[in-house]
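Reviewing the structure listed below.
Only one protein chain is missing from this complex, and each of the others stays in its spot.
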Amino acid sequence: MNSVLAAQTLLTAGDGGLDDHLSRYGRLPSLDGSQIVGLARDAELTGRGGGGFPMWRKLAAVAAAGTPAVVIANGAEGEPVSGKDRLLLTRKPHLVLDGLHLVALATGARAAHLYAPAALLPRLRESLAARGRAGLDKLPVTLTAAPDAFVSGEESAVASAIAGRGAVPADKRVRLVETGTLVQNVETLAHLALIARYGAGWFLSSGTFLATVSGAVARPSVVEARYGVPLGDLIGAAGGATENLRAVLVGGYHGGWVPADPALPVTREALAPFGAAPGAGVVVALPAHACGLVETAKITQYLAGQVAGQCGPCVNGLPRIAGTLADLAAGRPRPGLPGEAARLAALVTGRGACRHPDGTARLVLSAMRAFEADVAAHLNGRCLATGGRL
Amino acid sequence: MTDALWYFARGSGVVALVLLTIVVVLGIGSRSGRSVFGLPRFAVSLLHRNAALLAVVFLAGHVIGLLFDSYAQLRLFDLVVPFVGKYRPLWEGLGTVGFDLLVAIVVTSLLRNRLGAGVWRAVHWLAYLCWPVALLHGLGTGTDRGTWWLWTISLTCAGAVVAAVGWRVSPAFARFPARAERRVAPRLLEEASR
Partner (left out) sequence: MTRLHIDWTACDGRGLCTELLEEMLVEDEWGYPVSRDGTTEPVVPPPLEDAAKRAVDRCPMLALKLVRR
């Protein structure tokens, strides 16, 4: 079977209503906390918000924190080229809420929160009301609006927003899980809800991930596939490339550029040599006529504009990186220009309260590798994509 | 005996004022992140702290001297509540205000690690109130008021602090003028304020 279309479990049609949900998936089986942690571990479920961290470890750490736990479903989806969390919250909100219920059980949480863009909140409020009427959740769920900003979905920003202090990332001397706070991406939670019903073995053989495919494709859309899916199949599921591709951005604005190789498997291991990872499943196809340096400069400019404004190296470094890339893209050579981008990327990495500088650096370093020939051409006043002089 | 106390109290008061001036100037200097008077930054910061502690010692001498002085008739009560003293209540009251402010600044500094940087910094701003209050107190009260030497000392102190504050607010103060300001992006606070 085509691995893209295998077991469309999350994206099957659905009206988002509770009746539809219950007739499709049935009620959650009753499980205790350690069973839930065990299922997440055996299913090897990893986070879908970008980090790809094993969920069970976070569950275990929060349960062991020794403070009353707080669980938060993270639907902020600050990434502008991602759409899967919004789609999931629209089409399958009850899977997310089931998952939130399960992690609350697994951690012994006293409070559960759903954090999502303001536009989605009215319908989610209805979903919660329907569950209340059906007597589904013992632990009430609080809704909080996520500001429309790139870093608003970063885990410590999420915790801060829930606490009413704004979506501002915090220092991580004490890790968030050690404070008894669990932040999971909404897709991760939806998978857990299915694992609870169908088992860890089922997920190992049929579990999926959601990818948002955009750029030079016929039907930009959210597609569901299994890890290991060839890149070409993912792009094919979005209607296929509309023209020859120069490169593909995998993992979103904090991801990396990989060659437009249709056979490249979308897995952590296969993408690692390119400095990329499946991350939150963002795939952007760059057409052959577009310049990767110009595109990267634009994204970096955007990311520099999205800093939370707290950390010196990030606040100063990201605009400098963006300026350096803009010079490269526009062919304004100055001495040591390509090396400067790499130097700055290394300089900001690990020097912020959140990983926004790290992600930005990753993108820039991958661009320097993927578009090495373009860099050389730009420094000589030519652009390979347009074929003309800069 | 009383005379000795009186001289001691006056002298230690003047020394405390001079020390406080040094403390303020060094404080501004260490805020700049530059080396001042050829001293490394950490030395400026240490001198700032040690001069402050020394100022407290002299101020304690000043106050204790006056507590036992029959002329000033200072009561323990006057150390806390200003402007109710028997002897030149206005000028003595300024001394009380300055003393209380200094105690607040020093105590919060010593407990900085426990109180957190926010509280500490907020209280530390009071230094800009404490110093002029101390200066006025010195000029307005005491037997030495109007003597040429006290005026000279006071004006020198004032000159030093005015120069330091002028430097503080000038563009030349920052060591890295091109550095971007750190300020939380307002868009992140939007939903919270609604």
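The first chain written gets the first letter, and so on, giving A and B; residue counts start at 1 in each chain.
As a convention for this text, contacts are C-beta pairs under 8 Å (C-beta built on N, C-alpha and C of every residue); 3 or more make two chains touch, one makes a residue touch a chain.
These figures come from a predicted structure and were not determined experimentally.
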Hidden partner chain, touching residue among A:G312, A:G339 or A:G381: A:G312
Full-complex contact with the absent chain, from B:V57, B:V81, B:A117 or B:L155: B:A117
Interface with the unshown chain - residue positions in subunit B: 30-31, 33, 40-42, 45-46, 112-113, 116-117, 120, 175-176, 178-180, 182
Subunit A, residues in touch with the chain not shown (by the definition above): 169-171, 173, 310-314, 316-317, 346-347, 350-353
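Throughout what follows, only the chains that are shown with their structure count from here on.
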Centre-of-Cα separation between subunit B and subunit A, whole angstrom: 52
Sites on subunit A touched by subunit B in the complex: 118, 144-149, 151-152, 157, 161, 164-168, 306-312, 315-316, 319
For the subunit B and subunit A complex, residues of the former touching the latter: 179-185, 187-194
